[in-house]
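A single protein chain has been omitted from the complex, and every remaining protein chain is retained in its original position.
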Amino acid sequence: MFEGGLYPYWIVIFLMMTGLYVVISRDNLVKKVIGLNIFQVSVIMFYVAMGKVRGGTAPIEAEGFTIYSNPLPHVLMLTAIVVGVATTALALSLVVRINEAYATIEEDEIRELEREEEA
Amino acid sequence: MTGGEADLITRVSDDLPALQIAVPLLSAAICLLVRRARAAWAVAMVVAWGSFASACVLLSRVLQSGTISYAEGGWRPPWGIELRIDLLNALVLLVVTGICAIVLTASPRSLDQEVWREHHHKFYALYLLCMTGLAGMTITGDAFNIFVFLEISSLSSYALIAQGTTRRALTSSLQYLVMGTIGGTFLLLGIGMIYMVTGTLNIADMAVQLAAVGPNRTVLVALACIGIGTGIKLAVFPLHIWLPNAYTYAPAIVTAFLAATATKVAYYVLVRFVFSVFGAPLAFGELRLDAVLMPLAIAAMFAGSFVAIFQDDIKRMLAYSSVAQIGYMVLGLSLASVSGLTGGLVHLFNHAIMKSGLFLVMAAVVLRMGSTRLDAFAGLGRRMPFTMAAFVVAGLSLIGVPLTVGFVSKWYLVVGAIEGGLWPVAVLILLSSLLALIYIWRVVEVAYFRQPPEDAPEVSEAPASLLVPIWVLAGATVFFGVFTSLSVGLASAAARMLFGVEL
Amino acid sequence: MIDVIHIVLFTFLAVIAIAIIRLRDLFAAVMLMGIFSLLSASLFTVMDAVDVAFTEAAVGAGVSTILMLATLSLTHSSESTRYARPRPMALVAVVLTGAALVYATFDMPRYGDPAAPIHHHVADHYIEDTDDEIGVPNMVTAILASYRGYDTWGETAVIFTACVGVMMLLGGARTFYRWRHREEDEPEEAGEAS
Amino acid sequence: MIRHVILRALSKLLIPLIMLFALYVQFHGDYGPGGGFQAGVIFGAAIILYALMFGLEAAKRVFPPRVLEFFVAFGLLLYGGVGIEAILLGGNFLDYGHLAHEPVHGQHLGILLVELGVGITVAAVMASIFFLFAGRGRSDV
């Protein structure tokens, strides 16, 4: 009953928006990075979902299978995962440095410190 | 030279589009390996100027024999990835590589001051990566490939921005990273949706397939996603909040480079998707993109300039000015006419020149004064006469004084607005340039008519290594303001091509 | 059967996502993030994307988690509650975006529909001709390394870029600070580097 | 850490196995799931495990950061080098068909090499990044 529907997309969108919400609403920088991760993984899920073919198998040629799921989205998402981890690594190293410079990883505390600095 | 060698050279020169990307990317790895600051700089210099030369060759080829298509891996598009160079991206490529080379030439002295020397070779590696990413986004003919190269350029620019001397560079960089990643991911999502309904990733092919699909809800939202994605990288008005911080706290060299290239390429990507994928009739006729972008562009023009007026830090002031100038480019797009788009594209070219010039002036001022606060400019007109003269020239261009590039852009924008019957928009364009007059003139007034404090340290003129690039750019603002056949010729030809107007 | 697995996995994912929003203990959040990745990997397997699943498991559950834990050990392990407040605007923005995306789905091909355009045109070629042209049974590898080898090179460059970036940010800590300190002595500097 | 003798003994056993598995994933990617990236991550994980078990300094002695830095660049160069070599042999960039006399052989060779390049870079990157994070805790002021 579900295959052939749209529900996987909806759930993926829900997850995506959860991630986005974490990014926007949380002040903790690590939390933000986690949110970004959820957001990205959800988009990856979206791609993979659209590559799925009903009754297909993994796109590795083997005897006895004729229907394969679409390999192209998988390829793209391998790249996207790499991009994701690269971004995460860079973001986390920034968080570490920010913590060294401000002794906090809460965005609003940082903003307060910056405001004091300017004044 | 033997026949074999000659043959090899022709063959390799056919592969110029691939080498345009491959060589800088490989050189970035080499920069990491050479470890010495000046050696890495030398490598980067050779590569950057080589890239520029190659971009010139590519441009002349496009002019001679039309669009160049190059199949990476020898796989025909749409199965493989295609590099596709036409008038539009040849122009953008020229800007990216040219500015990259010039700014790089100016970099050593400024970096010595702002970046730890042990990091210089990595800095140059990232700098080359950033250029490669931008150039890759520009000339690729594959939608997903745009995303990959976008991330190369983004990640390298986050790291470069974080090298600023104050701790706020770190927070600015992270802020940019978070927004940029969201933007990149939205772009990915948008590309995915088009891929979903067309089954292809090749941009040219997408356009063909999409025409058959026609406008539907998925396509509309895909356009919105791509708009948000590129809009964040482009710093379109409400999505611009990362830009002032990033430009202010990044090392001056990085700002000069990014301000002139990163947003421009994002603009290019937006234009590419709107015209080459969705097509003007769909994007403007059915999906009313212009109605969304125009108010934002106008808001950017005024908000950016207005906030710029009240900045005490001139680097930050110029950053806000960028927000406004990006508004002009977006306005050109949203006018949805050949003249308007010509204005937008020509402003892409022109703004790159003048903004990188202005930010290099900031680099010189930081080098000598240690600060870019307005107070630091007191009496600089006398103490750094050549630097400040360049500031005035580029500043006049920003205002849009005739015989500078800024005038040329504004001319086309105003013409586009009037042609489209949008009289109030034409008036607003002109009014907003008066705001530019105000913020530029604040600096001029302080530099020339305020005495430096008694205890001010002696400062000398900027070193030649900075001064020459500054004046190349300042000279270019005038040169291309008078001899417009290259910039305007290309931009209007590209605009006509995008609108499918035959000459 | 497949449907049941889908539903269970999706439900878990949604629950974990919400738990991550609410948790203040960052260690727990990071661990949940790892589980989230693992569950997505399972989901990817169900969706026939074994390569993606493998990678997601190694990266999302492995590398990312380790890096986050390392970060937490260098910083703080729990989220401050001082400023905890609801963000209605964020919620509205997210709900609107989500609504727009859901709106988009109505013109999308149905999930798993073999007739969807995405499965034809380009994809057909890969599935049918990979064996002749490249001779590698794993189509994903063939596309990844050859048809779209340029993308993969770009991907390698991305990870390279990130590495150089991290090197610049975290490399040479002590010397780096000493160098920064030199800046602070100069009067023009605001002395912002700590 | 020192006291976890069993853990250390176990990991001495485990780490070579993991590395072997990485190599398997690396070279079996043509036939089953896996490839350079996954292999690189697993290999990197082995190094990370070594560092966790035997301490950062020990790990740095075995895998000196300078060497890792070299491999970070080397993988990328290898990949790009294959592409350039294809140009020199008369093909387009990354056109592996020209690497050998027969296109399919060339494709095999090319894929092998570029996957190796990816694997090397990714493994070195993963290890480097971990070292940098771990090292930050100690030398921090």
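List of remarks:
Labels for the chains are A, B, C and D, by order of writing; each one numbers its residues from 1.
Throughout what follows, contacts are C-beta pairs under 8 Å (C-beta built on N, C-alpha and C of every residue); 3 or more make two chains touch, one makes a residue touch a chain.
Here is the rule we use: contacts and distances are computed from a predicted model.
Looking at the choices "cytochrome-c oxidase", "NADH-quinone oxidoreductase subunit J", "Pimeloyl-CoA dehydrogenase large subunit" or "Monovalent cation/H+ antiporter subunit D family protein", the name in the UniProt record of the chain not drawn here is "Monovalent cation/H+ antiporter subunit D family protein". For the omitted chain, the shown partners it touches in the full complex are B. Of the listed positions B:G279, B:G340, B:G400 or B:P452, the one in contact with the omitted chain in the full complex is B:G400. The residue from B:A426, B:V443, B:L466 or B:A494 that touches the chain not shown here is B:A426. Here the missing chain is touched by one residue of B:V292, B:L437, B:V459 or B:L486, and it is B:L437. Summarising the interface, chain B meets the missing chain with residues 396, 399-403, 408, 410-411, 414-415, 418-419, 426-427, 430-431, 433-434, 437-438, 441, 445, 448-451, 481-484, 488.
Simple rule for what comes next: only the chains that are shown with their structure count from here on.
Between chain A and chain B the centroid-to-centroid distance comes to 28 Å (mean Cα coordinates, whole Å).
Taking each chain's centre as the average of its CA atoms, chain B and chain D sit 35 Å apart. Counting partner chains per residue, chain C shows two or more touched chains at residues 50-51, 55, 59, 63, 67, 70-71, 74, 101, 105-106, 108-109, 116, 118-119, 122-123, 126, 137-138, 140, 144, 146, 148-155, 157-167, 169-171, 190, 192-194.
Among the residues of chain D, those touching two or more other chains are numbered 31-33, 37, 69, 72-73, 76, 80, 83, 93-94, 96, 122, 129, 132-133, 136, 140-141. Taken pairwise by the contact criterion, the protein chains are fully connected, each one touching every other.
By the touch criterion stated above, chain D contacts chain C in their complex at residues 29-38, 41-42, 44-45, 48, 69, 72-73, 75-76, 79-80, 83, 93-94, 96, 103-104, 107-108, 110-111, 114-115, 117-118, 121-122, 124-126, 128-130, 132-137, 139-141. Note for the complex: chain C touches chain A at residues 2-3, 6-7, 10, 13-14, 17-18, 20-21, 26, 29-30, 33, 36-37, 40, 43-44, 47-52, 55-56, 59-60, 63-64, 67-68, 70-72, 74-76, 79-80, 82-83, 86-87, 90-91, 93-95, 97-98, 101-102, 105-106, 108-114, 116, 118-119, 122-123, 126-127, 130-131, 137-140, 143-144, 148, 151-152, 154-155, 158-159, 161-163, 165-166, 169-170, 190, 192-194.
Considering their complex, residues 31-33, 37, 122, 129, 132-133, 136, 140-141 of chain D touch chain A.
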